[in-house]
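My questions will all concern the structure given below.
What you see is the complex with one protein chain gone and the rest in place.
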Amino acid sequence: MQVDSGGQNNHGGGAHGVPAPRTPEASLAGIARVIRDDGTADPAEDPRLPLALVKSLYVAMVRTRLIDERLVTLQRQGRIGFHIGSLGEEATILASAAAMRPQDWIFPCYREFGALLWRGMPLQAYFDNMFGNANDPAKGRQMPDHYTGKPYHFGSVSSPIGTQMTQAVGFAWAAKLRKDDLVTSAYFGEGATSSSEFHTAMNFAGVFKTPTVMLCRNNGWAISVPSEKQSATRTFAEKGIAYGVPAVRCDGNDVLAVYKTVRAAVEFAAAGGGPTLIELMTYRLSGHSTSDDPRAYRAEGEVEGWRKADPLLRLRKHLETLGALTDAEDAQLRADTDAEIKACVEAAEAAPKPSLESMFEGVYAEKPWHLREQERECIEGPRPKAHH
Amino acid sequence: MQVDSGGQNNHGGGAHGVPAPRTPEASLAGIARVIRDDGTADPAEDPRLPLALVKSLYVAMVRTRLIDERLVTLQRQGRIGFHIGSLGEEATILASAAAMRPQDWIFPCYREFGALLWRGMPLQAYFDNMFGNANDPAKGRQMPDHYTGKPYHFGSVSSPIGTQMTQAVGFAWAAKLRKDDLVTSAYFGEGATSSSEFHTAMNFAGVFKTPTVMLCRNNGWAISVPSEKQSATRTFAEKGIAYGVPAVRCDGNDVLAVYKTVRAAVEFAAAGGGPTLIELMTYRLSGHSTSDDPRAYRAEGEVEGWRKADPLLRLRKHLETLGALTDAEDAQLRADTDAEIKACVEAAEAAPKPSLESMFEGVYAEKPWHLREQERECIEGPRPKAHH
Amino acid sequence: MTEMNMVQAINDALRLEMRRDDRVLVLGEDVGKVGGVFRVTQGLYDEFGEDRVIDTPLAEGGIIGAAIGMALYGLRPVPEIQFSDFIFPAFDQIVSEAAKYRYRSGGEYTCPMVIRTPVGGGIRGGHYHSQSPEALFIHTPGLKVVCPSNPYDAKGLLLSAIRDEDPVLFFEPKRVYRAAKGEVPEGDYTVPLSEAKVVREGKHVTVVAWGAMLYEVLASAEEVAASHGIETEVIDLRTLWPIDLDTIVESVKKTGRIVVVHEAPKTCGFGAEILTLIGEKAFLHLEAPPVRVTGWDTPFPYTLETDYLPLQHRITPALIETAKF
Partner (left out) sequence: MTEMNMVQAINDALRLEMRRDDRVLVLGEDVGKVGGVFRVTQGLYDEFGEDRVIDTPLAEGGIIGAAIGMALYGLRPVPEIQFSDFIFPAFDQIVSEAAKYRYRSGGEYTCPMVIRTPVGGGIRGGHYHSQSPEALFIHTPGLKVVCPSNPYDAKGLLLSAIRDEDPVLFFEPKRVYRAAKGEVPEGDYTVPLSEAKVVREGKHVTVVAWGAMLYEVLASAEEVAASHGIETEVIDLRTLWPIDLDTIVESVKKTGRIVVVHEAPKTCGFGAEILTLIGEKAFLHLEAPPVRVTGWDTPFPYTLETDYLPLQHRITPALIETAKF
């Protein structure tokens, strides 16, 4: 069992004065890594994953990156309304998703479209969600990036911070009560550890020993609020202590470390050990979302430092040391992905809007009289002039 | 500075299987005490309080006990509607209140009428609250034991669990911003550590280093739920670690230990050190309130063990070893208190009910038209037949 | 048939459904060994064990958040909130999550669960053990809201609610938990949701009420029948939302007059909605201004609670005035 507490308490009364972990080096001090600077795997730490798996993780991370970049462009062009991506955080998302077993369930925050695609959602369906068209599995009812993937054992994104954590615990608890061999994971940011949901989810998980892996993406920022203003602790992992929940910190830009750590927690949970809190040390390279301009609150220099720790570069270097990736392969992957994205965007843009009827469906299992009445009023009434 | 963490994490994934601290001995294992079994103070730990202070604490605790007992009787007789008392927890309440400085503010849970009286509220005013009559400072608007004592730097009781913690932090924070030398304390039960308010209050206190003393009365029970079902941790103190807040456990039935621990935290806070979490190990000797019959869920044997650890007995023995309390004095104290209570009850019962007008006052600073209208309707309309 | 009070009838429904459907479980504060502070879940812990009758930590948000997770999984949780005054720490999970799950996920996920909670005044509970927050949930699309007034309906409605595919707020009028008694069939039966019941026929004025206030309305109806010969038609709403408007409209078409009685504060209470619906559906049938008899717009007071509540003494004059208008 690889899981242990990386936490250390600061009894002096809070972390004030402790320098903020604003560089990759400071952020990762004392944390075990697998992929070393030269790209080779540390033999003592290497989980020895099949090469095919590592390569497919690389493919997925590159695709995630390219999709992300394209969506930002589409938003700038006014073709989609919003995007919230995972630039720089791909390893935390892809490697953790890959470490879950097929029967396990993922409860997303909002940056995890990469995990949803890994789980099998067709790219077209994701783009349909981004455009909110009639083909969107969520029927265009929610903002972009508020996707849903039940067929892929993947939850439903909502905006209120933290709610998915408690639900992931309840879901895992139900499975445990039914003796169903499954584990749930919940993604959330370090800012979300301040929410009441984190407290409740962790406490219930601890008390009822639910098979849940709590995945804290510590990307340094909650919109404009730096991680050191969220908590007076030195780490977020040490919060596990308050709930009797084992916790561990992990280099979140190291695909192999993330996989190994999450996998251990999944196996621990599946074996009846209960929950684990994992703090994945990473960095949000982009703004919070397309609505945000981070230049108003953070120094470009800080970002520069982290660009060098880009998880894609690290994995690529690793694959190169293994002789498992050629430049030509990489270029082909990017070209294929671009083409695929282009086709999806075209189809998504061409698809019709959701119908007026669809607005009144699914509020309840059966439509009550008042919604039937409102639906009629809406459909028979005049349509709005174009807005926006 | 006496404050340090008594917490130890349990990395096995929760406290399941750890025997519940259901006896005073198990509960207090490893915790420093001041008053020893033979009644003498441990010279190494003794805070050397003035004898007059220790005696006045004894007086206050006896009065608290006698008031409590009388209120239970009054409730059984149907003369008051409800009481929630502090039987067995008097030391946690009185010694902590005494350790606060005059300029400090107390934010109560609901078992702390003893602290309110210590702070100077006349006993009559408390009984007026218990009867909800026109003289009640809260104007008969709230249930019994939902008192208010602003003149005594004492908050306003409300039922929703936990809300006072965050408010105590906000109040202390305001004082700190205004460079006003005051500390706040918040009382709460160990059950309340599960509430979202505990999480938020502790986190804000840690981040903003507010001068706040968080007083967790661990009395073993949250109504029928035993403390070991609230959390998978071995202690509640160790929850401080999650917030960078120093924490300490204390023998809650040892007046001198409570005073010393709380005083140290107050001085630490006043000196700019920030918040402290104190877990006071005690036991709820009564039911949760007069509405509760604990025989439905707990073994009488457990209560028996704790009766022997009664904080009044311990303090009395201590005073006797000091030759500072005679049986005659004790009897006189009890007789005086009885007489005082009797007079208060009579006056409170004789006082009129709050006026109908009072029901419409104080919703806002000024009465808006709709409440003036409703007041008129109420006053000019028929009165209800007697209910209950 | 057995005579039962509300507590027994609800307990009976829970036991029955837990025997019939092993996906059903109960969770909340003190619901286990002690059987809830009102003893509604008494005996269930002994019969079904701690995996299906679960004492939780003190966190309403956790109770509902976890129950949502359970419902997503496929169980049928019946969480209890000890008093409806304490539902607010769970408000976000209820209105942002449970209410919207089906809609926001395009129907992939559903959230069938019944949140049971005692409601209303009359037990000298003051500010925080007396409130009636139903309007807040009725205003939230995606939720159903039920409030029975008697043991028969309580059992039948709870069985319907647990079998329903949507999240239901099940408000139990604690003032009549033990006072309301009646014959209850022993086995399985349901009272369908969204069907109001005319519990007294009359031609002069329609009164809509639910829960504990129904008994006050019935007493006033008797009073005005005897004193003024006014025949009141009394409708027990039973399900508050989605409302059975037809039954009310039909009655108002007959009487031309409507009074709504509820304990919650007047302003933005459910009474406003009912009267506005009548204004929309039966305006031309109204022969008198629609009237509300409700709690005042103050926090719920302790000592003066009988002056606060819309009891018989306030309903009777409203009936007379409306009928005579």
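In order of appearance the chains are A, B and C, and numbering begins at 1 in each one.
Basically, a residue touches a chain if its C-beta (ideal position, glycine included) is under 8 Å from a C-beta of that chain, and two chains touch if they have at least 3 such contacts.
Because the structure is predicted, anything quoted here is derived from the model rather than measured.
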Partner chains on view for the chain not depicted: A, B, C
Touching residue (missing chain; options C:T2, C:S227 or C:T276): C:T276
Among C:Y128, C:F170 or C:Y215, the residue in touch with the chain that has been omitted: C:Y128
Hidden-chain contact residue, picked from the options A:H146, A:K176 or A:R217: A:H146
Of A:T23, A:N133, A:T210 or A:T282, the one touching the omitted chain in the full complex: A:N133
Residues of chain A in contact with the chain not shown: 81-82, 132-133, 140-143, 146, 158-161, 191-192, 194-196, 222-225, 229-231, 291-292, 296-297, 353-354, 356, 358-360, 363, 370-371, 374, 378, 381-388
For chain C, the residues touching the chain missing from this view: 85, 88-89, 91-92, 95-96, 99-100, 103-104, 127-128, 135-136, 138-142, 241, 264-265, 267-273, 275-276, 279-280, 283-284, 286, 288-292, 297-299
Footprint left on chain B by the chain that the document does not show: 136-139, 141-142, 146, 148-151, 155-156, 158, 160, 163, 165-175, 177-178, 184, 196-197, 199-201, 203-204, 207, 361-365, 368-370
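In the analysis below, only the chains that are shown with their structure count from here on.
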Inter-chain centre distance, chain A versus chain C - centres from mean C-alpha coordinates, in Å: 40
Approximate Å spacing (C-alpha centroids) for the pair chain B, chain C: 35
CA centroid of chain A to CA centroid of chain B, Å: 44
Multi-chain contact sites of chain C, meaning residues that touch two or more partners: 57, 59, 61-62, 89
Shared interface positions of chain B, touching two or more other chains: 194, 196, 229-231
